[in-house]
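All protein chains of the complex are present and in place, except for one that has been dropped.
For reference, chains read A, B and C in written order, and residue numbers begin at 1 within each chain.
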Amino acid sequence: MRTRQPATEQYNPLAVFIEGLSTLFYGMLVTWRNFWRPKVTVRYPYQRKPMPPRYRGLFYLKWNEEKQRLNCVGCTLCAQACPTDVISMVKLGKGTNAGVSEFTMDLGRCLFCNLCVEACPFDAIYMGPAYELASERRDAALFRIADLAQGGEEAVRTNIETVQRLMAEEEKARPAAGGHAG
Amino acid sequence: MSMPVSPEKQSTLSTVDILSQGMVINVGPQHPSTHGVLRLILTLDGEQILHCEPVIGYLHRGLEKMMERRPYRHNVPFTDRLDYLAALSNNLGICQCIERLGGVEVPERAQYIRVLLMELQRIASHLVFLGTFGTDLGATTMFLYAFRERELVLDLLEECTGARLTYNWIRVGGVPDDLPEGFGEKVLGFVKTFRQRLEEYDQLLTRNRIFRSRTQGIGILPKELALAYGTSGPVIRASGMAYDVRKAAPYEVYDRVEFDVPVHEQGDVWARYLVRMEEMRQSIRIIEQVLRDIPDGPVQTKLPKVFKPPAGIAYSRIESPRGELSFMMVSDGSPNPLRVHIRAPSFVNLSVLPSLLEGTKVADLVAILGSIDVVLGEIDR
Amino acid sequence: MIEVVVQFFRDYPLLWTFVKAVVLASFTLLIPLAVIWVERKVAGFIQSRLGPLHVGPQGTFQTVADALKLLLKEDIVPSGADKRFFYIAPYIAFISTVLSFMVLPFAPGWVALEMNVAVLFVIGVSLFNVVSILMAGWSSNNKYSLLGGLRAVAQLLSYEIPMVLSVLAVVFYTGSLSLTGIVEYQVKHGWLIWQPPIMIAALIYFICALAEINRTPFDLPEAESELVSGFNTEYSGMRFAFFFASEFANNFFITAFAAALFFGGWDGPILPPIVWTFLKVFVMIFVFMWVRWTPPRLRIDQILRFAWQFLVPVSLVNLLFAIVLGVR
Partner (left out) sequence: MSALQLAILVLLTAMTVISALMVVSVRNLIHAGFWLLPFFLGIGGFYLILSLEFLFALQLLLYAGAVMVVVLFALMLTRDVMNPRVRQTNRLAIAAIAASASMMGFLLIVIYRQMGALTVVPGQVDAEAITRELGRMLLTDYVLPFELTSALLLSAMLGAIFLARNPKVELEEMEG
């Protein structure tokens, strides 16, 4: 199917020229005005815009100062909510006081969709404002628990200690109950 | 499909054979104005296009099949990658389809928020169109102005959704969170600036004689052809067909807001441009009404952790910035959809390209392609 | 000491010419650095950007850095290119620009080659540019380049005619084909831009100049959204640098030529003549850039139709007026 272009309107070169010139000047007024306007460039590496509180950047595991442990109990609800299988974790202990000894996020395949955060009933995981996550190495996209936990290695160690202590306390409390049942 | 004139035809016209053979030129998949990885195989006679063959599929990710392998709600983030310039529209499209499939009610406030975001998204998407269309025609400054204003929209959307491009902010049963504090005022502030900027665009581009001579009468798509191909959105509205899903089959609260559907009769590049410019103005109108009328209340319906809609089939359509975006989902009662199909507006709109291009000049190619405003993420899926 | 040098060059005029040629060639290579920087800054400011910022104060040395980068880059010759012509095309463009600078009077006595047919010479030499573009477009063995080259030639040839006609109006008004003579006439009788037929001629010249240096409404030969980069698509490294340099030096020259023809060249109060020349040139360059960053580009048939159906007849009529009014 061939669509023919209709005959162009009556071509009056002079009128077109004058119109073209005047509309050009008219447009040049806009560029002139913008020439003097403040510029919008953000000089990025030197200047950064503040991130809004809801910004979805790098993940963090929340540190509970009061209980001296990470909020995460290793329930894997976030891993189940993830469409691209980013999250994997190793559960530490069991029951209500359980925690995680390892929590890995492969951000190379993360969609930053927020579904894991919404799935978490313990408010253990959240997304922070860090956004410069690119790297030249593939394994740099793999974030281990120490990279994710607020407080780093120190927090992870304290977390494990706390969870183990809680487990031990639970264990201590349990034999009586268990013996009673048995 | 006309190929170079046959020898017999030539000989009746002129005894001297000076017609050159068509020169085949490959535009794309890496080319400044194919807006992605579209490839066009053009046969040229000088500057004239004799034949055009679009080649698509360079961005194919098998999205529909991927969706069949995942629970319903996991599929929402994937739709961000369809029409990446209007990710929220895709989110809404799939969520609506799932809601229909599962019979989920959406709270009123969530519906208003959805409409608000949708119209902001429409402005952002049309600004990309405006900017790239400007550069395609050589008005580089327009590109930066449009993107400057798009940045304002993106800042707003970022504040609300937490992302700048792939928002994933519509959930089955509502939206994940309420609007942030003071969002309405910020939007109104943007609307105020944007009104003035739209005037500036008109002054810079719309009224420019060169721009008009580059767009008027170029790439005319007659109404019948537009209908026959099933085009939608600004493309069909510029061909004189007042078809807008927001009016034809209102979803969310579009039946409660007042707006006009811009229609132009000419069907050329100029008309498609004008329709989009007017749509941005109408979006402003809608935004103002939504901010005026938005009720208080919850924004999300509680859904079970494992969402299993009853067996059946659901089809939903929305008006994305590019046209009628539809999702079809078939459920067999299991947590995963049995079949997903996406009707991408760009894909359908692109199909008219070869018939529009025949007989035009190379320079018109970019104008026509730009005016159809395709997004390859949606075409290749 | 100075006398000795002067005497030495007086004894060997050929050597003196050679020195002048070298100076002008380096000028042609260096002035683009300034013009490109101005272009980037102006473009940036018009587009709500800041432009180059980091290399040197306000990014002044950005173009120097870019030039160095281009000189150090690998020189890629596409396979199947017509090597000989591919190699020499940028240099022909460059030489044509240098040659046109030869007859340009910067200030009284500051002219490399005093020629009494300078105006014709400039126009003749500028056509070499067309040859180089055609050569580059054809020898690159690239369809985009070829299309760009053909477009460039059609456009440049079409606009050469009204340009020559509008320049001839000045020639008839002043009765001189020499640029120095034209400027001296203006020093004596006032700038020509205030004479009605010359005003129109200047407008036509301005439009044609935009077309000659491929500025936006007429930037078809390198319309990047259609032809990638037009005739210089396949060029890289130093050869590209030469095309680029000659384009921007041409930009400088075509405004300097306009200054000499219409705005009294070096004429102006208080400041030294050379400053006036540069002032006028840079004001005009700014206007060129301002125009460049405003409208979209035309289509090839529109451009040609505009030249042949409007500019040529108008400039012919205008020339007639100029002859009637000018020749006394």
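As a convention for this text, a residue touches a chain if its C-beta (ideal position, glycine included) is under 8 Å from a C-beta of that chain, and two chains touch if they have at least 3 such contacts.
Every value quoted in this text rests on a predicted model; they were computed, and no experiment measured them.
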Residue of C:Trp37, C:Phe106 or C:Trp138 in touch with the missing chain, whole complex considered: C:Trp138
Among C:Ala81, C:Val153, C:Ala241 or C:Leu298, the residue in touch with the chain that has been omitted: C:Val153
Contact partner of the left-out chain, one of C:Leu14, C:Leu72 or C:Ile270: C:Leu14
Sole contact to the chain not displayed, among C:Ala25, C:Ala65 or C:Met115: C:Met115
Residue of C:Phe27, C:Phe61 or C:Phe85 in touch with the missing chain, whole complex considered: C:Phe85
Contact set of chain C toward the excluded chain (per top definition): 14, 82, 85, 115-117, 120-121, 123-128, 130-131, 134-135, 138, 146, 150, 153-154, 157, 160, 177
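Just so we're on the same page, only the chains that are shown with their structure count from here on.
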Label of the chain whose CA centroid is most distant from the centroid of chain B: C
Interchain centroid distance [CA atoms averaged], chain A/chain C, Å: 53
Inter-centroid spacing, chain C versus chain B (mean Cα positions, whole Å): 43
Intercentroid distance (Cα basis), chain B paired with chain A, Å: 27
Of all residues in chain A, the ones touching two or more other chains: 16, 24, 27, 30-31, 34, 40
Residue numbers of chain B (touch at least two other chains): 141, 145, 148, 204-205, 208, 210, 213
Sites on chain C touched by chain B in the complex: 43, 46-49, 143-144, 147, 151, 216-217, 219-220, 223-228, 293-302
Complex contacts: residues of chain A adjacent to chain B: 1-6, 8, 16, 19-20, 23-24, 26-27, 29-31, 33-34, 40, 52-56, 81-83, 111-115, 118, 127
Residue numbers on chain C that touch chain A, as the complex places them: 42, 44-50, 53, 217, 290-291, 293-295, 305-306, 309-310
